[in-house]
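Below is one structure, written out as structure tokens; the observations come after it.
What you see is the complex with one protein chain gone and the rest in place.
Per-chain numbering from 1; labels A and B assigned in written order.
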Amino acid sequence: MSRNMGGFLASKRRQRQLITLGRVLVSVLAILYAVFPVLWIASASFDPRNSLAQQRLIPPNASLENYRALLNNPLQPFPRWMLNSIKISLITSILAVLISALAAYAFSRFHFRGRRSLLLTILLVQVFPNFLAMVAIFLLLQQIKNYIPSLGLNTHGGLILVYLGGALGINTWLMKGFFDAVPRDLDESARIDGASDWQVFWRIIFPLVRPILAVVGVLTFIGTYSEVLLASVLLRSKENFTLAVGLWQLIEGQYTQKWGIFAAGALIGAIPIMVLYLIAQDWIIGGLTRGAVKG
Amino acid sequence: MMKQRSLWTLFVVLLIASLLMGACAKATPTPTPIPPTPTPKPPTPTPKPPTPTPIPPTPTPQPPAAKLVIWADENRAPIMEEIAKAFTEKYGVEVEVQQVGFGDIRDQFKVAAPAGEGPDIIIGAHDWLGELVVNGLLAPVDLGAKKDKFLPSALQAFTYNSQLYGMPYLTENVAFFYNPDLVPEAPKTWSEVTKIAAELEKAGKVKQGYVLHQGDPYHFYPIMTAFGGYVFGKDKDGNYNPKDLGIDSPGSIAAAKWLDMMVKEGHLKPDVDWDTAHTMFEQGDAAMIITGPWALKRIRESGVHYKIAEIPDETADGHPFSGVHGFMISAFSENKLLAQTFLTEFVATEENMWKLFNADPRPSAFLPVREKIDDPDIAAFGLAGKNADPMPAIPEMSKVWEAWGNAITLIFQQQEDPETAFKNAAEQIRQAIAGGQ
Partner (left out) sequence: MQQGTRPHRGFTYSLSAILFRLLGLAVIDAFAVWLLPQIIHDRVWYLVVLLVIITLGINLIFLREEYYPLRWMSPGLALMILMVVYPLLFTVYTAFTNYSDGHLLTKQQVIQVLGQQLYLPEGGESYKWTAYRSEDGQYALWLVSPEGKTFVAYPGRPVQPAVPGQGDIGPADDQGTPTHIGALQRLDRIRVIRYLPDLEKLEFGTPPQVLKIRSLDEAAALQPRYVYDPQQDAIVDRKTGKVYRADDRRGSFVAPDGEELTPGYQVFIGVANFRRLFRSPALRGPFLRVFLWTILFAAGTVFTTFALGLFLALVYNDPHIRGRKIIRSLLIVPYTVPSFISILVWRGLMNPHIGVINTTLEKLIGWAPPWFSSPTWAKIGVLLVNLWLGYPYMMLISTGALQAIPDDLYEAAEIDGAGLWQRFRQITLPLLLISVGPLLISSFAFNFNNWNVIYLFNRGGPPMPGTPTPVGHTDILVTYTYRLAFASGGGGDYGYASAITIIIFLIVATITYFQFRYTRMWEEISENV
């Protein structure tokens, strides 16, 4: 008996050791893989030579020149762009999460006729390739501008509105799956206590699905933050640009590519997303869920 | 019971709504926006029978403040803002410069202008002319007395169907750069180039005697002309004739064969891109390169010794494309006269043309400035471009670039022999042109 116990313990420990070793190895490789190109961008940002071809990992005359140029250029208000991007993405992701969650709750809890077809239709509609929609959306916002100026062309409100058009979609289905995993007994017991649908949703279910809300929020934030096609068509004045638009213009010029400045901008621009993810991580991992689901 | 209920609720709703409306109506003197001014509906690809609202531009009481909107890319926006501010100070007219990426200006203008959202002036390249004029988007420009102050070929580049549609301000073309430390004298023919390259490579002094980046027809054109090739033939008035495609002409094929030979003998290598090619030249790994004034800054900064010469000839005179940039006025502008006056009175002055030149040194199209440019490099570009062909501005040209570039790439990658490659490209282009309207 004791010999078995000894063998059992030993193998369990070795298993754990192996797993940890494996994990460390994976971490190193994965981080290298993930970060290497970004390291390259970082190195370019410190290289005053502005040429992609001549780059080395450690730039020979490293300097902060690009950063200075980036931040002190009154004609390219980079800090303003950052603020715009953060503001637009934040508002869009919060609203998108709400809109999607409401719909996901309905899909999950109410088994109405045509439920599945509606969801499928929504998903299929969102699959439509959006390139040419550019013209339609442009003209639409231009018209809206005539009646509700704050939501028209060249406004952040208008851009947010356009982004929210995509709020219902695959994220809804993702959320629905999560909502499905929350047992109905919770709903029932709340209802017995006299709660309405809305209260069930807001007080009980919503907090339980925090991880998926955080995931969708982060994804939406990132998606809108780096979106450049619609934003460059709909935003006109420099002060209104988002970060993505500003950076895009820096490198899509004719033969003149301010690669170094562009790299500096990209790097600084990446910070909000990192911060966001760090904050949101807790929610994504959310311990509470597991407890509730068990019950 | 249910039906009654919903009817009743609807009634209540409407009642409340009308009450609210009444309140609102009194509150706001609803400033019904002036009918979306001039533009009787945008190219409203409206999914409704385009009831093209025939609201012609009634001189509705316009707000007195005149304003001009200019679209410029990030290279020119800064200096234009300076110029604009000076104009506002002097004349009291507001001028707004909006920054739009160079590649986006044309496409966005096409949608925005008819929708009434476009600028009054755009700064762009002359080869946009065909596309923009054919869509009725540009207003003719009358330079008045200032006309003779411009380089005639620049004016010609901005002329379409015998109408002037823009005010040029800079011309650019590529020229032949060589490193005098490695190449003592400028080669006169492409055969010489080959010889020099072979010698240098054998002596191990360079990686490539002459470097050309892959797949770029614009930089290949000067070589093509040196062998007698051409893109579109010209008619007796000097206009490009889309029916006469020269990609598979004997001269062009001869140039293609030369290219093929260079690759086969290892003088030219595949997959070299623009940045790499220039880096090689700057680091002395290449002795000769064709490039334009946009590269001057980086070449100068690298410290490499360079000289600028004319394009070498071969069986014919080698000459580059010329690109002319200028100011164009939107046909949908409310302030065409003001825009034109801004250009002729204010921009077309030595002071401002110098400002434009200094911000972005490329040979000015404005003669008083062009003649005084003392930068020998810019002057050399001017010399290299004296026989330059303006890039064809006809709409058919847009069908040429891709196929032509691909043919060059295929030769670089040795995927096809030169004659077939160029003949195929010509076929593709003819099909594309014919397939269009």
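In this text, contacts are C-beta pairs under 8 Å (C-beta built on N, C-alpha and C of every residue); 3 or more make two chains touch, one makes a residue touch a chain.
As the structure is a prediction and not an experimental result, all values here were calculated from the model.
Shown chains touched by the undisplayed chain in the intact complex: A, B. The chain omitted from view is touched by exactly one of B:Thr159, B:Asn179 or B:Thr279, namely B:Thr279. Shown as candidates are A:Ser11, A:Ser27 or A:Ser189; the residue that touches the absent chain is A:Ser27.
Residues touching the missing chain, restricted to subunit B, are 2, 6, 9-10, 12-14, 16-18, 20-21, 24-25, 30, 32-33, 35-36, 39-41, 43-48, 50-54, 56-57, 59, 62, 64, 66, 90-93, 106-107, 110, 114, 131, 133-137, 139-140, 142, 144-145, 215, 269-273, 276, 279, 331-332, 334-338, 340-342, 344-345, 395, 397-399, 401-403, 405-406, 409-410, 413, 415-416, 420-421, 424, 427-428, 431-432, 435-437 (touch as defined at the top). Residue-level contact of subunit A with the missing chain is found at 23, 26-27, 30-31, 33-35, 37-38, 40-41, 52-55, 57, 99-100, 102-103, 105-107, 109-112, 115, 120, 122-133, 135-137, 140, 143-144, 146-147, 161-162, 164-170, 172-174, 177-178, 180-181, 184, 191, 194-199, 211-212, 214-215, 218-219, 222, 225-226, 228, 244, 247-248, 251, 262, 266, 269-271, 273-274, 277-278, 281, 284-287, 289-290, 293-294.
FYI, only the chains that are shown with their structure count from here on.
Residues of subunit A that touch subunit B in their complex: 49-54, 75-76, 134-136, 138-139, 142-143, 146-147, 153, 232-233, 236-238, 248-250, 252-257.
Contact residues on subunit B toward subunit A in their complex (touch as defined above): 33, 36, 42, 44-46, 73-75, 77-78, 81, 96, 98-104, 108, 111-112, 115-117, 273-276, 278-279, 292, 294-295, 298, 301.
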